[in-house]
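Right after this comes chain A.
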Amino acid sequence: MMRPQEIIGLVRLEVALDLRQKASWAGMLLYTVSAVYLCYLGVRGGLPLPTWNALFWTVLLFAAFNALARSFQREDTGRQIYLHTLVDPRNVVLARTLYNMAVMLVLSLLTLAVYVLMFGGGVLDEAEVGVFVLSVVLGGTGFATVLTLISAIAARAGNGMGLTAILGFPLVLPLLLSVMRASKLALDGMPWSITSTYLLWLVLIDVLALALAYLLFPYLWRD
Partner candidate 1 sequence: MSHWWKALGVVLLLGVVLVGLRTPLSPALVHVSEDKLAPGPVTIEVLAYNTHFSAKAPPQAWIENDGQRVCTDAVEVLADNSLKLSFSVPAGLRKDLSHLVVHDPKAGAITLYDAFWTGAKGNGIADAPCPSMNVQANTVEPFRFPHRSLLNESVRNLFFHVPMWFAMMVLMTISVVHSVRYLRSNDLVQDDGALGAAYVGLLFAVLGLVTGSIWARVTWGAWWTSDTKLNGAAVTTLIYCAYLVLRGSVPDERKAARLAAVYNIFAYVLMVVFLMILPRLSDSLHPGNGGNPAFSQYDLDERLRLVFYPAVLGWILLATWAYTLARRARRLQTLMHHAHDA
Partner candidate 2 sequence: MRTMRKHAIATFVALIPLGTFASSTAPSWMADTLYSSGKMTAVIVVVAVVLGGIALWMAALDRRLTRMERDMKHRDPQA
């Protein structure tokens, strides 16, 4: 049963747990900054717009995999069973996904900031900045919705990071293609009427992935 208080409580739990393990947050940020810096060192000069866009999404994709693969790794079996007796597993996955979406929101904006800092924001001069930022955010949250369930599957299979990447990559790829096209159009300065189609589909896919995760998660949770 979907009880809002339960979900909010679970999200609060996630936040508290994450704040306690500040190391994981720091690791995520360090990864992002290092990745951007590495790309910057490799490229140096001015990047043409499509490359700028593609490189940004590549960095964000790997940062997302890094951040989201850990989401079900934290508890061991004992704590899992305890959690299972307290709350409906569906609320667990919903809460985790919502929390991951928030994390990705922050992470994607942060990555964008670091990226613009290093590669220069000249590209953004002619862009529809609002729509671009919206596409970045929607892309990030899209990763979260799809990858949360995948990381749950991978965690239950016992091989977290590697399996999340293998299972998640084909599902994230079409999402990525759609959002890359939307963000490139936004950078080109295309009006909302054109970019909106892609972004609406992204929202649809997010909702669909959430619904599927809600329905399927209980089967993962039993043992």
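How were these picked? Simply put, all candidates are chains of the complex that A comes from, given by their letters.
Basically, a contact is a pair of C-beta atoms (placed from the backbone, for glycine too) under 8 Å apart; a residue touches a chain by one contact, two chains touch by 3 or more; residues count from 1.
Bear in mind that the values here come from a model prediction, so they are computed numbers and not experimental data.
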Query raised in the report: Touching chain A in this complex, which is it: 1 or 2?
Result: 1
Requested in this report: Using the touch rule from the top, collect the residues of chain A that touch candidate 1 in their complex.
Outcome: 146, 149-150, 153, 156-159, 163, 166-167, 169-171, 173-174, 177-178, 181, 197-198, 201, 204-205, 208-209, 212-213, 216, 219-220, 222-223
